[in-house]
Structure formats: C-alpha cells, structure tokens
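Of the protein chains in this complex, all but one are displayed in their positions.
In order of appearance the chains are A, B and C, and numbering begins at 1 in each one.
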Amino acid sequence: MTIQPDSLAGTASATGVHGFEVFSNEAVADGVWRMRCHTPVASLIAPGQFVNVAVPGDSAHILRIPLSFSVAQATSQTLELVYAVVGEGTRRLSCMRVGDTSTMVGPCGNGWALPTHEGRALLVAGGVGLPPIVACARMLAEASVGFDVIVGAQTSAKHVEYLLDELRRLAPDEGCDCARKVLVCTDDGTLGTRGFTTDVMADLIADRPYAQAYTCGPTPMMAGVARLCAKRDIACQASLERMMGCGFGACSCCNVALVAGGYALCCKDGPVFDAREVVW
Amino acid sequence: MTIQPDSLAGTASATGVHGFEVFSNEAVADGVWRMRCHTPVASLIAPGQFVNVAVPGDSAHILRIPLSFSVAQATSQTLELVYAVVGEGTRRLSCMRVGDTSTMVGPCGNGWALPTHEGRALLVAGGVGLPPIVACARMLAEASVGFDVIVGAQTSAKHVEYLLDELRRLAPDEGCDCARKVLVCTDDGTLGTRGFTTDVMADLIADRPYAQAYTCGPTPMMAGVARLCAKRDIACQASLERMMGCGFGACSCCNVALVAGGYALCCKDGPVFDAREVVW
Amino acid sequence: MSKDAGPRMAVNLGGITMRNPVNTASGTFGNGEQFEGFYDVGSTLGAITCKGVSAIPWEGNPAPRLAELGGAAILNSVGLQNPGVAGFVGRYGEYLQGLRRKGCAVICQVAGHSLEEYARAMELFEELAPFASGFEINISCPNIAAGGAAMGATPAAAAEVMRTVRPLTTRPIVVKMAPHDVAEIGRALEAEGADALSLINTIPGMSIDVRTRRSRVCRPTAGVSGPAIHAIAVRMVWECARAVKVPICGIGGITCGEDAAEMILAGATAISVGTANLVDPACAARVVEELEQWACDQGVTDINELIGAFEC
Partner (left out) sequence: MSKDAGPRMAVNLGGITMRNPVNTASGTFGNGEQFEGFYDVGSTLGAITCKGVSAIPWEGNPAPRLAELGGAAILNSVGLQNPGVAGFVGRYGEYLQGLRRKGCAVICQVAGHSLEEYARAMELFEELAPFASGFEINISCPNIAAGGAAMGATPAAAAEVMRTVRPLTTRPIVVKMAPHDVAEIGRALEAEGADALSLINTIPGMSIDVRTRRSRVCRPTAGVSGPAIHAIAVRMVWECARAVKVPICGIGGITCGEDAAEMILAGATAISVGTANLVDPACAARVVEELEQWACDQGVTDINELIGAFEC
C-alpha cells in the first residue's frame, strides 16, 4: 500500500452511512461480547476494514465508536463484531438489545491485503488485536494461503481462548508441506508458553520461512514484530489503532507519523499500514 | 398555605434521593403512558406533591423530569405515574423497561390540602392537568369529602377518556344529598358539551354551593377558575407548572409572581398554591 | 480506606481553612439547608458558598429563569434574588453558625449594582455575619442589568471593586470572576489585595425558540453552566493560576472526583460543585470521597502536593 502524504487526496470513497439492526448481542467471555447485526455494510466490507458505529444511549458522548469485525457474510447481510467492553462506549454497545437499530459509517479505511509474493504468512496478535487477526486468518484460509498464528496476552483470559477456538475452527492449510501452527504465550505463563510474542516469533521465523506477516495488538508488540520482519526482509502489514473523529478522512485527527516524513491518517490510509512506512 | 417571601427559609425538608425500579410501563392511550414502580417515596408522598425523576438515556439533557403521580400505595411501596409523552424527556421515560432502575428526588413541594371548611369541593382539570386532579379526587374520596369534577380538553382524546374512567371508578360520595357530577367539555364538542371549562363551571356554581375548589391545567384556564372562585368567595387551590432546576428550592429557577410582591418557588412553596396569592 | 490511612485533604483558600477542597458554587446550593435531607453538610464539605446577597432585598428576574440546552448544559437567569443582608442573617445565621461548629467553612457572597452597594453590603455583612469564614465578591453575574459582570469586565473595573471592599473587612476576600481575560483581571485583583479567586462564573449564552423568535428565558442572554463548560473552565483556571500567586477555587461543570482532580492539577487549591448539585443532590459529598481516593491512588500524603501538578 502506498501512502499519499496528504491523505485527503484521491476520489470520493465508497464509505456511506448504513443502518443496522441487532439480532444478537451477548457476552462470549467475561469482558468480551459478540454482536451480530443485519446491515448492507456486510456486503461491502473487506477484512481489516472497520465500521464507525453510532451507539445510542449517551448524547453527551458524541463520537461514533470504530470497531473492527470478525465475520462479514454478504449473502445474509450479517456482520459480526467481537468487542472487549473496555470503556463507556463499548459498555453502551453491550446494552444494545435484539431489535435495536442504529447507524454505522463504513466500510472505513484500507484492510488487509493478500500476500504479493508466494509463500507462507505469519499472523501475530496481541490481546485486543485478536478480532482483526481472526478476520485476516479467515481471508487467508479462503484464499488458500498457508499461515501460522502467534497469539500473545498478559494472562489466560476467556476471550483469548474464545478467539483461539475461532482460529482453530478455520479450515486447515491446503497443499502445504507443513501443518498450521497456532502458538500462544502469556506474560505469566497461565496460557501457552511464558514470554512475549516476539520471542515466540523469533524462534518460529528461524524455523520456517515467511513471505508476509500480519500483526495487530499493542504498539510495542507491533513495533517488535516490525523490527523482526525488517531484519528478515519479511513484508509486514500492521493494523493500527487511534482515537478517531470521523473515520473517513475529513477531520485529520487520527494522524500516524511516517518514516518518509509527515503524517498519514489511520482512518483513511489505514488502519492497515505497511509496517516499514510507519514511525514506531 | 402561607408563602414565605424567601422560599429558602424554614428547616431542611424531608426530600431525599430514592431509587426506583420499574415493574410496568405501558401506553394506556395514544400519547399517554402509565409507569408503575417500586420506590420508598410511595410511603412518603402526599397527593399534589411531585417527584423529580432521573430518566436514563440522554446525558446531554442533564435535568431531571418533574412528574406528578396519580396513585401512591405505601403498603406495597408502589408509585403510579400517568404521563403524556410530549417532549424528549417523557419519550425517554416511555422507553424505560420492566426491571430498569434509576433515582427520583422526592417527595417535592406542597400538595393538595383538604378543605378547611365544611362543604362540597369542585375539581376543575384541563388536559395535561388531569393526573394531579385524579390524585386529589382520590384524596377527597378517602376523606369522604363530597365533590364534583369538571374536565376540559381541546378535543376528545383517549387519555382524557382513560382518566375520566379513573375518576368514575372512585367511590361515590357518601352522606351527600346530591350525587357526584363528572362533567366533560371540549373546545370542539367531540366529547361532552362544547365549550370551555369556565363556562361549565359558571353554570355549576350557580347551581350548587362549594366551599373549596381545586384546579390544574393550562394557566389561562386556572386563571379563569381563580376569578370565578374569587367572585363567589370559594377557596381555590391551583397546581402550577414551571420549568424546574432542582425541585427542592436550591436554585430559585421556578419562580412564581405573588400578589403580595416578590416571588415564591413553584418547586418548594408549590406546586399547589392558594389561587388568591398568585399573580395570574 | 480509613481516614487515618488516607492523605491529608485540608487546604487553605487564602485564609479560609477547609477540611477538604470541596466547596459549593453560589446559587446552586441554596444556603445549605436544602441539602440536609441528602447528607450532613456541616460534617462533610470543606466549605459552602451562600447565595449572593445585596444590602437590600432583590426580587430577581421574572419567569422564565431557566432553559435546558441539549448540549449537557442549562441556561439560567435568576438575577440574584435575595432577602438582603439583614434578612439573610436573620433567617440563616443560626444554621450557618452550626455549619462552622461542625468544621465547614461558610463563605458569604456579596452582590451589588454599584461600588456603593458593594460597600454597603460588605459593611452590613461585617457587622451582622460573625459566622462568615470569608466573603466572595460577585463581579461576574451575567444576569443583572447593572453591576454584576459589568463590574468585572476589565482589570481596572475589577480593581476598583476590590479597592472599595478591601478596607471594610479583615476576613478573607475571594473574588468570583467572569470567564474572560482571567490572567489580566486576576493579576489586577491580586494587586488590590484579593486573598483568593474563584472561577469561572457561568458563560453568557443565548437560546432562542425558533417558532416564537423569542428568548427561551426572561432576558436575551443568560448564563450557561453544566458539563458543557468544564474543559473551558479548566483551561481558564490553568491560565489564571499561572498568572497569580493567590489560591484559586476552580468552578465549572464538575460532576465527579475526576473533574475536580483536573481543576486541582490545573492549579486550583479548592473546587466548587455547581450545577451538579441540582440534578445529583449528593454530588458534592461523593466528590469529597472520590477526590480523596484519587489523592490516595496518586500516592501522595497531602492533597496540596497535587495542586498545579499538571505536567506539560
């Protein structure tokens, strides 16, 4: 992906305002909820893109809430959002009931791109960065791209296990000489091995060759993943998170510093960036 | 009731913040809802007093909503609020579901007082002023005070009929030589006689003697009732409505001009005033 | 968390000693009594600031005095209705003396249309209000035709009011400031002997009924208050605190301990809960607890360590 120094360039995007109706919204693990809704966005959105959701119930908090999705089914027009209830906005989102309606702006931004070169892909996710990685894994599986996954978390949490199951449920690699690995590590060793994702990654890339890496999680983790990829000359796509105003490039609030100088906008040029173009 | 020129005088009121839980909230007629809730206020509040309700769902509208009640049952700790969905706040109130909880400040203000002299009472209600008059009628019926009711409205509306039924369901006057009258009039004649409540009242008071009048409704109507009562030297209590800040005399925002000069506060000195003391 | 274990919360607002930094904004707390049904005011708050009082009784403005704004704010135009100093003292003196006995400071607010009226009110207070811990001079009320905000519009005008009242009492004088030019006007007031500054008063605003084309309150403009103005108020407290040495009482849209903490970090020694008292009557008492919890979480032994501790 090439970043235009002034992100407001280019022709009008296909981003629109779409209605949605909740048909299920439940806790799938403590602190983690899954909302399924009917919306036309489902047939427009690609893995790694996001929607900016108007969550009813508090007009004193005026901003929409940017959310990545885990599953989008065009045929049934259904979108599945897996979200951690961390702040006031996601708490309100968890209060939406079946039949409730609102609007979402989307599809927003640029999502994950398939590898440009032949070869295996490596997915590295940290805690809250898991849902977009699940969407990425689904994309790769459908495209029959072989991949391995590393999931890191502070400690064993139900929502991590929930999303790990999602990953394990995906179709196995086809026509690959090696079986897919889904490796887990936690800071305290309560789940998988003890240690950091970057340590696990260092061992893995020494063991297997990769053409492309995909990462989403805390900035320090993604920075580490980017460094390791740069050393080995592995292409790396990173999905960044920023506080956002509009979600479609109108307000320039969600700036991301670029190696080339100046800023890109997370909402419009991202959220997925070429890790080499971003200042970590 | 004597009004203190500076309404902030006197000892601390028994007004408190109380929780409530909705156990029913339904439309009883188009535009009119009845909410029943469990709250300790039910055992503290008197007819004509009000509660100032925190209605969830819009923190950009910060004020509570002052509401009069129609029934309060101390034993079951239940309060019944009949309200017209007129503005943004009552719309939100109508969205509260069974099991929802919030808080109400109350009991607020001074309610209806029983007649000080022997004799029959006349209740005059206009449209939105009906619920407090229903509470007043209930009070009089329980005190075995004979009374008649005049209800005026712009046009025949389901909620008017609903509250009329409430009135008719009350126990008949006991030991009165004349049967209770419940007279209705509308501006367009679609319900009861055509004409204004004051016209109906003029005829009635020419026909029957009254010691005390109670009125609640649009200001022009109450002003007319007050004038007729003054002419015939009938004591008259009027329940006024004002935009309110606190509901317990702290902000001095809901001022009511007094004949004696200066202002009283609707929330603390009222909402029920001696009609002769108020500037109409 | 037991009080013993907690950090010291006492502060000194220009000679007014407060058991904790929590005060109430004039006009939003009655004169305290109305809140006794919600909590024990005298045993809980650091101070209360009474309604503005003038030498002789004022009627205040006609109805309507209040409008709700969609944007987390209200618009009021009460216009300092009050019974005059003598009436105020006669009616509330005993109650307020009781607050002092319980350890709650009592700040009496002085209002006037002219220098002469401020002086007269100040003289009467000095003579009749032994229970007053100190006085707040209101030179920022946006809702009266003469005096009020007009008296505090410029550094020179504000200084003149201060020169007028300063000789009339030895008790601490706080000045309630309007939401503009707070650095310059603050310096002018400090130079004339103000012991402390309180800011901000409501921000003048306007709300029009677009059907009738008329104001939704009794005057064309009135005072905006509530959460909407909090960030603006914090900024002004920061600007003023960097310009003066006297302590500041931060006011504006405070609804919780965090809002109060922002004011303190910006440089406020004390804070006042205002509009929130109307909608959440127990708010100020809750802010006392939440503020102490925050000081505790910040690991300080004395809340004073956090005054102006904003890092930029």
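Operating definition for what follows: a contact is a pair of C-beta atoms (placed from the backbone, for glycine too) under 8 Å apart; a residue touches a chain by one contact, two chains touch by 3 or more.
Please read these numbers as outputs of a predicted model, since none were measured by experiment.
S.K.: Which of these touches the unseen chain: A:A72, A:A157 or A:M244?
M.R.: A:M244
S.K.: With the missing chain put back, one of C:G134, C:G205, C:P247 or C:G274 would touch it. Which one?
M.R.: Spelled out, the listed residue whose C-beta touches the missing chain is C:G205.
S.K.: Any idea which of C:V53, C:I107, C:V224 or C:I248 touches the chain not displayed?
M.R.: C:V224
S.K.: So which bits of subunit B touch the chain we can't see?
M.R.: 59-60
S.K.: Quickly run down the residues of subunit C that touch the omitted chain.
M.R.: Residues 69-73, 75, 180, 203-208, 210-215, 220-221, 224, 226-232, 234-235, 238, 253, 255, 258, 261-262, 265-266, 294, 297-298, 309-312 of subunit C touch the chain absent from view.
S.K.: Which residues does subunit A use to touch the chain missing from this display?
M.R.: 5-6, 8-17, 54, 59-64, 105, 242-246, 248-257, 261-263, 268
The working rule: only the chains that are shown with their structure count from here on.
S.K.: How are the chains arranged in terms of who touches whom: line, ring, star, complete or other?
M.R.: Graph shape, chains as nodes and touching pairs as edges: complete.
S.K.: Provide the C-alpha centroid distance between subunit A and subunit B, rounded to the nearest whole angstrom.
M.R.: 57
S.K.: Mind pulling the subunit B residues that touch 2 or more other chains?
M.R.: 59-61
S.K.: Give the residues of subunit C touching no fewer than two other chains, as numbers and ranges.
M.R.: 70, 72, 227
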